[in-house]
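Before we start, here is the structure in question, set down as structure tokens.
Only one protein chain is missing; all other protein chains are in place.
Moving on, here comes chain A:
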């Protein structure tokens, strides 16, 4: 087969962390003008491979060839200057700076050593405009929701190659998108895809990582599959169907997901556990009433920014409500701080694992016991034997990898970090578990595990408030679905055969109970 020369070739890549072998001898190649998917479960080594490529991590073995020349990047800046640009899974920008500053940070247009603010703002505005986005470049980045911040990150990485950066650098040869779509809604994804196709036509090689299989099949030409840090294979997307791909990724027959489909939720739920009345906060979410029964899974459906997270945060006391009251098991909860909700048996896994969940410097063990220890107070440490037993039990039950309680949690992959967070709260045996996007940015195997876990927790009598962007996911798991629109809880649907994703979409669109 006569193929053009790859723009990028990685051969025999090895990367180790203390106690973890992240990559062992992985080969990878990327051709100009293609969109290439990097596939694999959590911890398969996708993010590590990308970080090795982009100079974030040093290489422990193997070679990288860019345009026929052997390269090795000591820093992301060097990789950028060589034409490799990256947008990561979680937005890594400065929320306190303006959009324009974020786009040009590190390569601001200067004259006589001074930054040309006007020119920077103008160029940023042009860039944003040309890409068809409606963003005020002078506003601070924090003024925009996560999805828009993600788009800004993409604009930033794309902009290095189009001549605005003072001609420095060599133009974007390789664009790496690590889970850019995980927080985007459908329209924003289409917007991104339009942009990706244009860049592809210009000959840019795009490396795309996403857990949404449909997106992979929609946009990608070729894919490389990793498993446990080793290469499983490279395939044309058209040659491999979804079932085949999933089997390659998880390395066994696809029974995990099937099982879940057959699994029916327990029909009978118990007494009312939590009752919220007129709870609301100006500018975040309109006052709402919500009832959650014992053992019930309540799903929240709505577009990004419709107030799903805001509702959950009020229920947990992470934000203070303006008014309304919450009773748990008949007792009113003061809701001044998370402590109050926690004392009442409410647990909350935030969608922002990095900033609101984990303490990256601490070990897996310390992160897991943190909530329980906080509840016990500092004077009553958990006895070492009991602690180790609990931690070992949950590492095993949730299959946290590496199964090393001493590993620093910051070095784990996204899915395993999510499991650590889950373990942290499950250990406290809460009565209501609030899960905000627990499956965001994690692979299909772990996704199925977490969903199965929710079902079994509900069977054991734990109530769950489940927030997810995918309607199918919410539908599959929930007894009851709360529909949000424009920061308002507009409907409450009891799940049944007649409730379909399109029915929910109609409800969101019309904004009323039908």
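What we mean here is this: a residue touches a chain if its C-beta (ideal position, glycine included) is under 8 Å from a C-beta of that chain, and two chains touch if they have at least 3 such contacts; residues count from 1.
Keep in mind that, in the parts below, contacts and distances are computed from a predicted model.
One chain of the assembly is not displayed; among "ABC transporter permease", "Insulinase family protein", "Carbon starvation protein A" or "3'-5' exonuclease", its UniProt protein name is "ABC transporter permease".
Check A:18, A:95, A:244 or A:501 against the missing chain and you find that the one touching it is A:18. Across A:28, A:88, A:208 or A:348, the residue that sits in touch with the chain not pictured is A:348. Residue A:402 is the one among A:6, A:280 or A:402 that touches the chain missing from this view. What chain A contributes to its contact with the hidden chain is residues 14, 16-21, 24, 58-62, 66-67, 69-74, 78, 81-82, 316, 318, 337-339, 342, 348, 350, 355-362, 366, 369-371, 373-382, 402, 404, 406, 424.
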